[in-house]
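Working notes, structure below.
With one protein chain removed, the remaining protein chains of the complex are shown where they sit.
And then chain A:
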Amino acid sequence: MIHVTEETRSSGPVAAERAGRAGGKASPGVSDAPHPGGRGVRSGAGFGRSRVHRLLLLAGALGLLVLLCALSIAVGSRQIPLGQVLAVLTGPHDTQIGRIVWDVRVPRTLLGVLAGSALGVAGAVMQALTRNPLADPGLLGVSAGAAFALMLAVGVMGMTSLYGYVWFAFAGALAASVVVYVVGGLGRGGQTPVKLALAGIAVTFMLESVTRGVSLIDPQVLNRYRYWASGSLAGQETATILQVLPFLVGGAILAVSITPALNNIALGDDVAAALGRRLGRIRMRGALSVMLLTGAAVAVAGPIVFIGLVVPHAVRALSGPDQRWLIPLTALLAPCLLLAADIIGRVVARPQEIDVGIVAAFLGAPFFIALIRRRRLAEL
């Protein structure tokens, strides 16, 4: 009944077409009718992937996340036997090992879950809003905008409280995404992935070079910036991490609220408008969601690339293109990738650590290149 093999290979316009159906009121069975259109529509039953299958996926993702959280608490650059970790988690906190677990590993894991979710959902929303398979907050310069604004707020103005500087991150993320999208959309052919990606990297480099100029005037800025700029889950206190929670929850609610509209947008802006969607409002809500999620994640974890690119693609292969499932599943699976990257970074270079942003780039870039090679240019 479930056409798994066919479904996992579906991508591109075919997938988009199915996604569009999801947005309407059509129930899964409706699209079973034969259609002269082509292969994708004929296998319409594939769209009606059973709810059981998807619930199983959701449960599996949740299980994986719990497993990786446990692993992230159990494994570190300092080797502590599993029994002791368990004893500390349930018992007294004031031993040395207790402090390592409760003050270092637990906040780090918590941050990994939150930042990973935020970046993954932001990437999924960006991909859906622009119908651009190569969208990612890091790749398109949104993280760089937030990071630059944070460098100004923390490095130059010397702000220390999160509620003081997080607004800068939001403003920077919004400004950078507006610049990248406007620039990427100019000219013949409108927005294309190549133009957007180039605009993103150009904005990133521009901000980087200004940062270098600033850090030359004030070497203290360089010293603080170089640790934070590579993207790390370490060194934040639980209290700070919890402070960004409201922004992340707000961004996530916004993202979930526009999922049916995103399904319509997959059919094309004209069709979505004809189906009664108000594109301007939906884009605004989407942009707001991306801004909140990316800004807050960058404020606590630094700029991390490729998480928002890789996970939505992987999820699409598993669950199909319906955004109402894709975004929650991404929210569960993106932290898995981020935590896995963090654990790898802690383990491979013992006793030193490699920052998670660097591991993520090394894991994500091959995926990115494979994605470019796999798709035909017309679909890109």
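Here is the rule we use: a contact is a pair of C-beta atoms (placed from the backbone, for glycine too) under 8 Å apart; a residue touches a chain by one contact, two chains touch by 3 or more; residues count from 1.
Methods note: contacts and distances are computed from a predicted model.
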item	value
Record-based protein name (UniProt) of the chain missing from this complex, from "Iron complex transport system permease protein", "Pyruvate,water dikinase", "2-oxoisovalerate dehydrogenase subunit beta" or "(2Fe-2S)-binding protein"	"Iron complex transport system permease protein"
Among A:Gln96, A:Ser161 or A:Ser209, residue touching the chain not depicted	A:Ser209
Residue among A:Leu134, A:Val166 or A:Val315 touching the omitted chain	A:Leu134
Full-complex contact with the absent chain, from A:Val85, A:Val183 or A:Leu267	A:Val183
Contacting the left-out chain in the complete assembly, out of A:Ile201, A:Val256 or A:Ala273	A:Ile201
Residue of A:Phe170, A:Phe247, A:Phe306 or A:Trp325 touching the missing chain in the full complex	A:Phe306
Positions on chain A contacted by the hidden chain, ascending	134, 138-139, 179, 182-189, 192-195, 197-199, 201-203, 205-206, 209-210, 212-213, 216, 222-223, 226-227, 229-230, 305-306, 352, 354-355, 357-358, 361-362, 364-365, 368-369, 372-373, 377, 380
